[in-house]
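Every protein chain but one is kept in place in this view of the complex.
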Amino acid sequence: MPDASISLLVNGAPVSVAPGTTVAAAILMSGPRARVSVTGEPRAPLCGMGICFECRATINGFAHKRSCQVLCEPGMDVRTA
Amino acid sequence: MSEDWDVVVAGAGIVGAACAHECASRGLRTAIVEAGEIGGGATAAGMGHIVVLDDSPAQLALTSYSQGLWRELSSRLPAGAEYESCGTLWVASDDEEMEEVHRKRALYATVGIASEVLDSHALAEAEPHLSPALAGALLVPSDGVLYPPCAAEYLVRDAVRLGAKLYSQFKVVSAGDGLVRLNDGTELRAPRIINALGSEAVTLLPDLPIRKRKGHLVITDRYPGFVHHQLVELGYLKSAHSIATDSVAFNIQPRKTGQVLLGSSRQFGAEDSTVDYSMVAAMIDRARVFMPEIGTLSAIRIWTGFRAATPDKLPLIGPWQDDPTLFLAAGHEGLGITTSLGTAKVLVDYLVDGETQIPIDPYLPARFVRSEAHA
Partner (left out) sequence: MKQHFDILVIGAGPAGIAAAVRAAESGARVGLLDDNPAPGGQIWRKGAALPAAARDWIAKLDASSVVRLHGWHVFAHPGPGVLMAESTAAADREAAELHYDKLILATGARERFLPFPGWTLPNVMGAGGLDAMVRGGLPTSGKRVVVAGTGPLLLAVAAHLAHRNAKVVAICEQAPMGRLAAFSLRLLTQPGKVMQGINYRWAARDARFHTGCWPVAANGQGSVESVTLRRGDQQWDVGCDYLACGYHLVPNLELPVLLGCRIQNGFVATDKWQQTSIPGVLCAGEPTGIGGVEIAILEGQIAGLAAADRISAAIGLVQKRSRSQGFVRALANVVELDPRLREIPSAETIVCRCEDVPFHALGGYSSSRDAKLHTRCGMGPCQGRICGAATQFLFGWGADSVRPPVLTASFSSLAAASCAAGHDSNDILNQNRKDTHTL
């Protein structure tokens, strides 16, 4: 039996992902940019392992969460800069 | 190797940098000696708050004088110095503290510092993340914040541009009788030597009444708009004034980067720079009383530093009794950034023609020798 997919919101838009998908991957599915740097450059995850902080997003109201280490959960509200 | 100078400044922290800059600006041939990074000591560890403080008339005079000098310099500071005239809000918890707010406003006015009393409604508008249970505050708009290591670097580089010479990565081994010896044997001869080594000043003059006072700070990731002014509780003065106990006071600052800087703590007798989490927790718990939401902010770094504290909370500025070539510019406790420019002006005015814009008497190092003589 296939696992049910998970629905969450990325910047207000609904996204459907397989279980085990990280929030960072879900963000990138909507476009290559995950964050804006301090001088305004578009950025995306670099290290994939929670060290580079390029994947920071606000998840369920908590800012600066490293989204590559958070698994998508139903109804999650993800916002990027 | 030996060289002749008009003045040698030991230490390129904010106070030494300011002194060197003032000397070079007056055409004095100036040598600056710094063992580590420019502005790498207490200058890098503190909050960079430019604040008028009234623990004593002498403190009020020096901080208000110096605050004005920073405003004049601000347009020449590089962007990295992050100078921001965000003002200070002295926060009052109750009616008794509001009386203190009014008293403070009147006192500041006597030295030409304008301030405004905010009631609890106005305070909530000025700082929405403050607890609504507060009674009000005093706003001092002329206070500011900056990032001191870059300001110190600017002052040193400008001094060099004006002809000063920086001995970088050299330690002063001895200083006195017109001679400064460095760790590689270099000798610098000058009729005036300024000891601006902060809490390390005692390494050259063991009798100096300067003690280390440890502080902790925490800085967050970026939360632009979370706080707009430097926020200080009125109890800060109690903490700074106390000489016996460990203490904390609510003290929070917005950086130009949008980061939030949290202080302040004071400990005597703690000579080790390791982070003490009980002090950090005390600072955070105190801050939560005033800003309940800060618990969720993401902290990226904690560090400690050592203020140079004197018994009367005033710095040592002026000649050292025993040696006519030796001068002090040290012992600034939590006001090193604020009073660095004022210290430099007062000291160099005194050196050059003896006429200072505010009286130098309260800061003269001789005040401690005199009191010992009377004991």
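So that you can tell them apart, the chains are marked A and B in the order they are listed, and the count of residues begins at 1 in each.
The working rule: a contact is a pair of C-beta atoms (placed from the backbone, for glycine too) under 8 Å apart; a residue touches a chain by one contact, two chains touch by 3 or more.
As the structure is a computational prediction, the values presented were derived from the model and not from experiment.
> Among the chains in view, which touch the chain not shown?
Hidden chain, whole complex, touched shown chains: A, B.
> What does the interface between chain B and the hidden chain look like in terms of residue numbers?
37-40, 44, 54-55, 80, 149-150, 153, 169, 218, 220-221, 235, 237-239, 241-242, 245-249, 262, 275-282, 284-288, 294-303
> For chain A, which residues reach the chain that was dropped from this view?
Given the touch definition above, chain A has residues 17-18, 20-26, 28-29, 32-34, 37-39, 41-54, 56, 59-60, 62, 64-66, 68-71, 73, 76 touching the missing chain.
As a working rule, only the chains that are shown with their structure count from here on.
> Roughly how many whole angstrom separate the Cα centroids of chain A and chain B?
The computed centroid separation for chain A versus chain B comes out at 43 Å.
> Using the touch definition from the top, list the residues of chain A that touch chain B in their complex.
For chain A paired with chain B, touching residues are 38, 56, 62-64.
> Within the complex, which stretch of chain B touches chain A?
221-223, 257, 296, 298
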